[in-house]
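Removed from the display is one protein chain of the complex; every other protein chain stays in position.
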Amino acid sequence: MISKWIGKRVVMGIIVLFIVSFLSFFIMHAAPGDPATAFYGGNAQTLNAAEKERISRVFSLDRPVIVQYGAWLWETVQGNFGYSSKEGRPVSVILFERLPNTLLLFSVTMFFIIVGSIWLGTVAGMKAGSMWDKGLSTISIASSSIPPFWLGILFISFFSVKLGILPSSGTEDVGGDGGLMDKIRHLIMPAAVIILTHVGIYARFLQESIKTESNKYYVLVARANGVAKREIQKGILRNASIPYLNYIGMTIPSFFGGAVIVESLFSWAGLGQLMVKAVMTKDFPLIMGGILSIGLLVVSSLLIIDLVMYGVDPKLRKGAYSK
Amino acid sequence: MLNVDRLTIEIDGKCVVEESAFSVRPGKITSIIGESGSGKSMTIAALLTILPLGAKATGHALFNGRNLLDASKKEMDAIRKTHIFTIFQDAANSFNPSVKMERQLYTFSGGRRGDTVQQFRTKMTGLLDELELSVDILKQYPFELSGGMLQRCMIACALYVAPDLLIADEPTSSLDRVLQKEFIELLKRLNEEQGTTILLITHDLDVVVEVAHEMVVMQAGKVVETGSVATIFKQPGHPYTKRLLDSRF
Partner (left out) sequence: MKSRKSLAFWCVVLGLIVAMTVFAGLFSTYGPNEMDMDTIYQPPGKGHVLGTDHLGRDVFSRLLEGGKVTLTVAGVSVILSFIIGVLYGGISGYIGGAVDVIMMRFLEALITIPSLILILAFQAFMQGGMWSMALIIGVTGWLVTARIVRSEFIRLKEAEFVKMAKMFGTPMWKIIFGHLLRNSVPAIFVVTLVNFTGAVFIEVSLSFLGIGVPSAIPSWGNMLFYAQNDILIGAWWIGLFPGIMIFLTILAINFIGEVLKDPRRRRLDA
């Protein structure tokens, strides 16, 4: 049962990745200009006409886009992401260098956002009409209206420039020991910026779900029959967590999008910053590799959320939705 | 057992139940009858102090000598837990959809009386069997059972706790004819065999004739007539009751 369900999800994820790659490939090839230049970016100027033609033939750049895509796809599924046109190194190597940093930033921020929003949202949702309840709505709207990178700029100007206690960029000190403390010091500001601009809105969503759930019929029935408050609250929380998880899943894509900007601001050497750099240097193979790996991260996070939901929501397990 | 006097309920300043008075005598089945919107369900909510936000109840509702309307939260919790059991109209939505039946039935029955899960299992199995429900439902979720089965589960809990007072708020309106009949029989049995006092809220005169000993007629937020079912059916005193009875034949 579960394996079939997971299988279906995985196939969906692969289809998504396929569409992503096709769209981005097509978008970049539909752009005007000579294909070799598009492919080789800035380096193309150093090539003469014959070399350009040779490159075009080798990479079948003179063929229709769909054929080129087929060629690219064939190489990619075999694990060959090509070579960065700027650095000349294999794209897969570059991606693997960056992946740990992105994973670190993502997991740390997600962890604090989830823990924080569950705490705030539960307190606010369970105490209807209290200060927490009213305050959270306003604060969450306000905090989600702040552009994360701007908050980052303010942080840098205060903590790095004025107080000089935190590094303004990078993942570790140049010439430092590369130890854990060093990494944490660099992580604090980018992580704080993402957490502060996101935790409110997730907390608010949970708060609203809890409020909706508290007005359900079964809660009234349980209350009327003297069921212990703790027991009722446990039930409410469990049910409210289903739409909350769904919401996390829905916002994961834009969450990754936002992280790209913050990574760039703090020069956090992750996939997002890599993508921006690749776009600036028009490094086609690297852009495609970056898009695919960020897509893969999104798809796998969604799969994890789906699995958690599968555990929480018995209706999903019993297939009650499809009926 | 229950004496309600001058009960008035206001929602946001609007009066929905006005100066109503009736009593429920021990060992009897008393029925409150009235159209929807007559204030029946609000009266029950007030007795159980589960009124919606913005609603306020004044007057007296003496339950074994204790006024429910000014009882503290703690006292009320204790009364709801040990003395009264309430079955609601919409059985399909009376259970938490993502918790297994066993856990929920336990909190509604054994858990209230401090029984262990083991004790609960033994006793509940017998009751379910009596109600022609398979024990397997304990391992299932509410959405896998029908409305009729869920309502019978509620009855099973009522049988289990044997409360001083059983309140049933339109328990049959979401069931089909056959199930309605079964349900009425169960109420009767509960009353006759265990001597449970029952307060039955309904809009269905047939149900009243079938089971109730005494009845309270409500119209537009007011109690217009009270008395034994036999007397009222013979000699309705209030014009509304008359109309109600006439419409039945």
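All chains are identified by letter, namely A and B, in their written order; residue positions are counted from 1 within each chain.
Throughout what follows, contacts are C-beta pairs under 8 Å (C-beta built on N, C-alpha and C of every residue); 3 or more make two chains touch, one makes a residue touch a chain.
Everything numeric in this text was worked out from a predicted model, so none of it was measured.
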item: Partners of the unshown chain among those that are drawn; value: A
item: Selected residue (touches chain absent from view) among A:N80, A:S107, A:S145 or A:N215; value: A:S145
item: Per the touch definition above, residue among A:I153, A:I184 or A:I304 touching the missing chain; value: A:I153
item: Touching residue (missing chain; options A:V67, A:V93 or A:V161); value: A:V161
item: Touching the absent chain when the full complex is considered, from A:A192, A:V276 or A:V312; value: A:V276
item: Hidden partner chain, residues of chain A it touches; value: 12, 15-16, 19-20, 23-24, 27-28, 31, 33, 38, 137, 141-142, 144-147, 149-150, 153-154, 156-157, 161, 168, 250, 252-254, 256-258, 260-261, 264-265, 275-276, 278-280, 282, 284, 287, 291, 294-295, 298-299, 302
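Basically, only the chains that are shown with their structure count from here on.
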item: Residue ranges of chain B in contact with chain A within the complex; value: 48, 50, 77-82, 84-86, 88, 90, 93-100, 107-108, 111-112, 141, 143-144
item: Interfacial residue positions of chain A with respect to chain B in the complex; value: 216-218, 220-228, 231, 235, 238-239, 242, 312-315, 318, 320
